[in-house]
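Heads up, the thing below is written out as structure tokens.
One chain of protein is taken out of this complex; the other chains stay put.
Think of it as A, B and C in the order they're written, each chain with its own count starting at 1.
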Amino acid sequence: MTCFTEYKDLIQEGDLTLIWISRNNIRAVVMKAGENFNTRYGSFPHNDMIGKPYGSQIAIRTKGSNKFAFIHVLQPTPELWTLSLPHRTQIVYTPDSSYIIERMNCGPNARVIEAGTGSGSFSHAFARSAQKLFTYEFHQVRYEQALEEFKDHGILGDASKYGENVTITHRDVCENGFRIKQNDTTSFEFGEDEEIEAKINANVIFLDLPAPWDAIPNLNDVIASDEKVGLCCFSPCIEQVDKTLEALEKYGWTDVEMVEVQGKQYESRRQMVRTLDDALNRLKDIKSHKLEGVERRKRLLNETINESCGIDDGSVDDKRPSTGKTKFNPFGKGFRVKEGDKEFKWKDVTKVESEIKSHTSYLTFASKIVKKDRLA
Amino acid sequence: MTCFTEYKDLIQEGDLTLIWISRNNIRAVVMKAGENFNTRYGSFPHNDMIGKPYGSQIAIRTKGSNKFAFIHVLQPTPELWTLSLPHRTQIVYTPDSSYIIERMNCGPNARVIEAGTGSGSFSHAFARSAQKLFTYEFHQVRYEQALEEFKDHGILGDASKYGENVTITHRDVCENGFRIKQNDTTSFEFGEDEEIEAKINANVIFLDLPAPWDAIPNLNDVIASDEKVGLCCFSPCIEQVDKTLEALEKYGWTDVEMVEVQGKQYESRRQMVRTLDDALNRLKDIKSHKLEGVERRKRLLNETINESCGIDDGSVDDKRPSTGKTKFNPFGKGFRVKEGDKEFKWKDVTKVESEIKSHTSYLTFASKIVKKDRLA
Amino acid sequence: MDPLKHIVAGQHVILKLPSNNSKIVELKPDGSISLGKFGSFNVNDILGYALGTTFEIYYNEENQETNQTNKNKNPVGQVRVIDNSKDTSANEESRATSEENDLNSMDSSLSNKNLINVGNEIQKMTMDEIEQLKKQSVSGNEIIAKMIESHGSFHQKTSHSQEKYLKRKKQKFSKRFTVNYLSSSALLSFLLEKGDIQRVMDMSEESMGMLLNLANIRSNGTYLCMDGTGGLLVYFLLERMFGGDIKTKFTGKIVVIHENEHPNLDLLKFSNYPEEFIRDHVKTISILDYFEPPTVEEIQQGFTPLSKEEVHEMKGNRRNAYFRRLKLYKGQLEMVDYATKVQYDGLVVATTLSLPSLIPRLSEHVHGSRPIVCYSQFKETLLELSHTLYDDLRFLAPSIVETRCRPYQTIRGKLHPLMTMRGGGGYLLSCNRVIPAPEPEPVQAKGSEEPIETLKKQKTE
Partner (left out) sequence: MDPLKHIVAGQHVILKLPSNNSKIVELKPDGSISLGKFGSFNVNDILGYALGTTFEIYYNEENQETNQTNKNKNPVGQVRVIDNSKDTSANEESRATSEENDLNSMDSSLSNKNLINVGNEIQKMTMDEIEQLKKQSVSGNEIIAKMIESHGSFHQKTSHSQEKYLKRKKQKFSKRFTVNYLSSSALLSFLLEKGDIQRVMDMSEESMGMLLNLANIRSNGTYLCMDGTGGLLVYFLLERMFGGDIKTKFTGKIVVIHENEHPNLDLLKFSNYPEEFIRDHVKTISILDYFEPPTVEEIQQGFTPLSKEEVHEMKGNRRNAYFRRLKLYKGQLEMVDYATKVQYDGLVVATTLSLPSLIPRLSEHVHGSRPIVCYSQFKETLLELSHTLYDDLRFLAPSIVETRCRPYQTIRGKLHPLMTMRGGGGYLLSCNRVIPAPEPEPVQAKGSEEPIETLKKQKTE
């Protein structure tokens, strides 16, 4: 499949697509003629999608009613893929991953090491931008899942074609390092000049490990020796950073910098413009209606009972029905106004998500030049 | 003086005032008839201020020109006082101090310990809200400076009057604890029932010390025993927090929580609304003028030189003067437009300060109830 | 006993529950309070302890019997004081986390390497069994111990996951609660917790703290206030001014302007200020009465105070009616004073009314040099306001400020900011009311191009 590596025009049979139901509900679906995509609003036939351009909105009549339901069929990107993953997994989200890629200048010359693979979400972003990605996962089941997924997504390969550039290896890199040899559990294809061991020569390293300091000493075997190599450790706790700093110094890494990245998303909303004058006029309107009521009651009282007590002491009960209904409702009193209702004036406002991701991990960057000699 | 303790109406001789020149230039000035407040724009006679209400703007004719300069005369508040301090001093700024005061519920029942006094800026805020403030400064010169200042500001005292409630003691609280006795270097006035030692009974503690863990064991002597006592340690480095957490646990403090406070200030600005249509029309206008120019040049060429080369190849030099000046300048091309100029349309925007205070200190909170017994 | 230090009868307090949720209760003497699945306790059993004390509910044999006969009612247990600082389990937990060795100990896996699905299926005790235990139980800790025993893969978890698991379970089965003073911040956090975000205009404790400081709120000031939160803002002011002390010697007052016919200060019902105290220190006026007050003459037209002799001669009913009307009359006169004569020591506003038309008018009676602080959920509304105020010489240096508090996990060895937090918190616009100088020679003053301070545009830079 080429869904992650080539821009596709039309939705085709066999394509992996992402179906957008809502911002928090994006599902990965492989197109198969005759099948349906089922939602609680009804079934969307794949046949309605196949042959249409990517990005098409698909409408169906909802079950049992004369209404319509909509979805959008999108071509996967690493970012959409990340959004589609179940949130319980530990994922490197776009604010972090995009910063790491930019900060480490991870372009078509980058030979990247990633450990561990985890959900594989960051691997997709690396695969898009880098020349080659060597990713390592120590968890057997997760390794197999990721291997399968990378195959399905068409990003596994030796970089002979754009985007088909991922190698995944089952490995505890802290204990056993990063070298990839024959007989290792790996997707690496040993070719003619790499019969015994893969030539990794990484110049970008990303360590998402609980104890990166145990992996750092093992990097020397696999990093490029003739150019500057960048490293990023991704650690949730500050004590991990401290230990990482210690290891970086010990093993000759320099330009050490640590940052946190904070991503925020804003909702666009509208707030009703309620002016003081309108509020004053509303109160005046109420008052005048109330006075009418008071006057009327006064007349009634005058007619029926004696004048001596209880009237006009200001303690008039508001709950008594007044003569006319209050008519001036500048803010739509009495019914719930829909945000943006054209009957009213609105001010555009932003509102940050109600729960923000206040912390993901600390990012510790460093770099190293192995050979300091001069080339002829 | 009562400048910090009472709301004053008129500026009086002898008052400590804050003269606002600009946001970053606020100066403390004592009003003295006959004196002048000198600025580089000219001198403002105190006599022009005395007798006017606080908040008055004072205008003078600037030196040597027929223009006017303005200042505002304000009554001091702890927040304005903080702004007026030279920035090189380590100051607890309002986002932190206001949060600490609110978080520790520091109202008229609070008996506060502050160590160290430092610039004394936070002391003013404590004095405003608390019943009593015991502040400690280990640095001899800073102690004397603060003592003088608190006297001048009218906040020193035994709390018999509102706001006159500060006691300052010269002390290294880590080594020598918080108890205040006869013969100590202190502003505390030993009265009849406190002949030998001050009854501190603090229920709010604020430690702004490099090693709060050394002071924490000494708190038991001076905190209230029959109520919940709150504590806040203010430390710039995370390792200090870690050691503080250790000490808090060891000495029986609970409800431990640590936070950072981030304050930001925004400028209100306006950005010119430049529409696509205006931009298109501007290009069309330029094009039509240029075509005129080209036509004119073509005619000239036709008249004077042979037709065979160089014309109409699109490489027309723009720097050649065209016939008419371009007249359509929807965005005020060619002169610097003043932000908000009524000739143009503007959109309100905000801009955060160009340099933000990204970190002040970590705030570690804890609490303790000394006596767990039940009152009758 | 001091109700600001100790738990006393009749008080409103806020309880912190094992679920980390809060509950506001009134401590009716001789009554009992039910905390649902966390048990019930008698109010009298907790009186006299310091506010802030943590209790544990426990059941002895006798209680169990009550339980049997009264199945539908939450049985009332007994309480004992918990010393959090000496709580062994808590100490064990944090000790375990601070000792790195534990990470490599035999009982916890270095990582979740061998663990795939940590779900309920691994917990071998059924919910019934757990419920059974809960009924028999002496303490929540025991239930948890038993659950760990029967948890198939507990020892395959890393110590970090183990902790998390323990903490989750502890919260679920512990019967502890802490009785806290109901401060304004506690009330705010209670309202946020139960989802009343809109009602409290998305406020945060740190924004309120900053508002109170920037507004220079003191015990002896008279403040003008608009409170769109139903009394929460007023409660913040009251607490800062009087600290819950109902015998205060301080004379501070809050004049609350409301946009509806009647003020809404409902949330003050949770406070421990008696009605009379509130009447003395909080005055309410509608925007209509404030901006268009009746004249003294108009008020006097409707009512004329009588002489002592005249009042003396009145009969019971008539006399009562007269006094009622006299009180109203005096209230009206007082209201006119607040609307026309008082120079306020500060203006604090939290309203969804449009600010550019409101704030300049509300500021008319704010004394020179005094602060004006306006809270809004949205920065955009303050932005609009700030441009209005820039153009008005009565306002010095309007600034939009934001303050955000970021809490950390404080387990030693695992320090980091909490992974998620509430997003909102609002914004403040703050400035000082000032009195423009009369322009000495108007034409030239206007031509002034180089004032020390550019009056029309006071930026933060």
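Operating definition for what follows: contacts are C-beta pairs under 8 Å (C-beta built on N, C-alpha and C of every residue); 3 or more make two chains touch, one makes a residue touch a chain.
No experiment lies behind these values; they were computed from the predicted model shown.
Asker: According to the contact rule at the top, which chains on display are touched by the left-out chain?
Answerer: A, B, C
Asker: Of the residues A:S97, A:T135, A:T169 or A:S361, I need the one that contacts the missing chain.
Answerer: A:S97
Asker: May I ask which residue of A:Y162, A:F190, A:F328 or A:F344 touches the chain that does not appear here?
Answerer: Reading the full complex, the residue touching the unseen chain is A:Y162.
Asker: Looking at B:K181, B:K250, B:K298 or B:K347, which makes contact with the chain not pictured?
Answerer: Per the contact definition at the top, the residue touching the missing chain is B:K347.
Asker: Using the touch rule from the top, list residues of subunit A that touch the missing partner.
Answerer: For subunit A, the residues touching the absent chain are 6-7, 9, 20-23, 39, 41, 52-59, 61-62, 65-75, 77-79, 94-95, 97-99, 101-103, 105, 107-110, 125, 128-129, 162-163, 226-228, 238, 241-242, 245-246, 249, 252-270, 339-340, 348-350, 353-354, 362, 364, 367-369, 371-376.
Asker: Pick out the residues on subunit B that sit against the missing chain.
Answerer: Against the missing chain, subunit B presents residues 138-139, 141, 172, 210-211, 236-239, 260, 264, 271-277, 279-280, 283-284, 286-287, 308-310, 313-314, 318, 347-360, 362.
Asker: Spell out, residue by residue, where the missing chain touches subunit C.
Answerer: Against the left-out chain, subunit C lists 380, 383.
Just so we're on the same page, only the chains that are shown with their structure count from here on.
Asker: For subunit A versus subunit B, what separation do you get between their C-alpha means, in angstrom?
Answerer: It comes to 36 Å between the two C-alpha centres.
Asker: For subunit A, which residues are shared contacts with two or more other chains?
Answerer: 238
Asker: For subunit C, which residues are shared contacts with two or more other chains?
Answerer: As it turns out, subunit C has residues touching two or more other chains at 379-380, 384, 406, 415, 417.
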